[in-house]
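One protein chain omitted, others in place.
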Amino acid sequence: MAGMTVIVRTIARLLFPFTFLFGAYIVIHGHLTPGGGFPGGVIIAASIVMLILAYGIERAQKKVGFLHAEVLESVGGIAIVILGLFGLLLGISFLQNVFPLGELGQLFSAGNLPLLYLGVGVKVTAGIILIFYAMLFAFRGEEE
Amino acid sequence: MQRALALGMVVAIGVLLVFTVSTNLLPFGSFPSRQIGENFDNSIGQQILENAPQQTGAANVVTSVVWGYRGYDTLGEVTVLFAAVVSVVMIFRAFGRRE
Partner (left out) sequence: MSLEFLIQNALLVFLFVLCLIAIELKDLLYSVIVLAGASITLTVVFFMLQAPDIAITQAAVGAGVTTVLFVIAISRTRRRE
């Protein structure tokens, strides 16, 4: 995958921060507004995939490597399980909320729900990037 | 054969969708309810809608259902995603090595 023309590269470069910010907003505000970890993670992953397609896989590999994505996916999954174990250790049951609830409608409220959504967002982002990398790597030998 | 099968499935689902919506058999977008005997009971959904902001502290009721009331289901969903990613990477790695 050798990247595309200057027009596509420029538009991808200009569009990337806004798409990334929108995805991050959807993940972080998952407990207040519609959205959440899964759609937000998919939007962040789409912004990074856009860069991969525009600039070529070799250059994208230096920024977000295959190993980074693999590690991040595992970290997201482990974070969810550890947050669940907090409830098991301190509270009553698995995934029980042990943090203070806070005021309704504020950003720092709802106990562990935003943290869980953060874990899901990281996991989904890394997972979808990983799928794209796997698909692009598998056929790389045919082009050369 | 495969195309005929896919076409048949799309036609069947479409006819079912249009039929159920247009004849008011199942009102489109109605509140989910459970039928017990003669009367419809939607007490579970109603209770969640009323109590969710106080119990979980989240302004978005969908979030409080997804991670608050049904945490185990969502953990299973995340596990399914993990399994899907692992299997895709495994298959394409084996595919790349063979070439």
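Letters are used for the chains, namely A and B, taken in the order the chains are written, and counting of residues starts over at 1 for each.
In this text, contacts are C-beta pairs under 8 Å (C-beta built on N, C-alpha and C of every residue); 3 or more make two chains touch, one makes a residue touch a chain.
Predicted, not measured: the structure shown is a model, and the values here were computed from it.
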Fill in the blank from the handout: Contacting the left-out chain: of A:Ala45, A:Ala69 or A:Val122, that is A:Ala45
Fill in the blank from the handout: Per the whole complex, from B:Ala6, B:Leu49, B:Val80 or B:Ala94 the residue touching the absent chain is B:Ala6
Fill in the blank from the handout: chain A residues touching the chain left out here are 26, 34-36, 38-39, 42-43, 45-46, 49, 53, 128, 131-132, 135-136, 139
Handout entry: chain B, residues in touch with the chain not shown (by the definition above)
Key = 3, 6-7, 10-11, 14, 17-18, 21-22, 28-29, 60, 62
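To be clear about the criterion, only the chains that are shown with their structure count from here on.
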Handout entry: Where chain A and chain B are represented by their mean Cα positions, the distance between them in whole Å
Key = 22
Exercise for the section: Please give the residue numbers of chain A that touch chain B in the complex, ascending. Expected result: 30-34, 36, 73, 77, 80-81, 84, 94-95, 97, 101-102, 104-105, 109-113, 116-117, 120, 123-124, 127, 130-131, 134-135, 137-142
Fill in the blank from the handout: The answer for chain B against chain A in the complex is residues 53, 56-60, 62-64, 66-68, 71-72, 74-75, 78-79, 81-82, 84-85, 88-89, 92-93, 95-96, 99
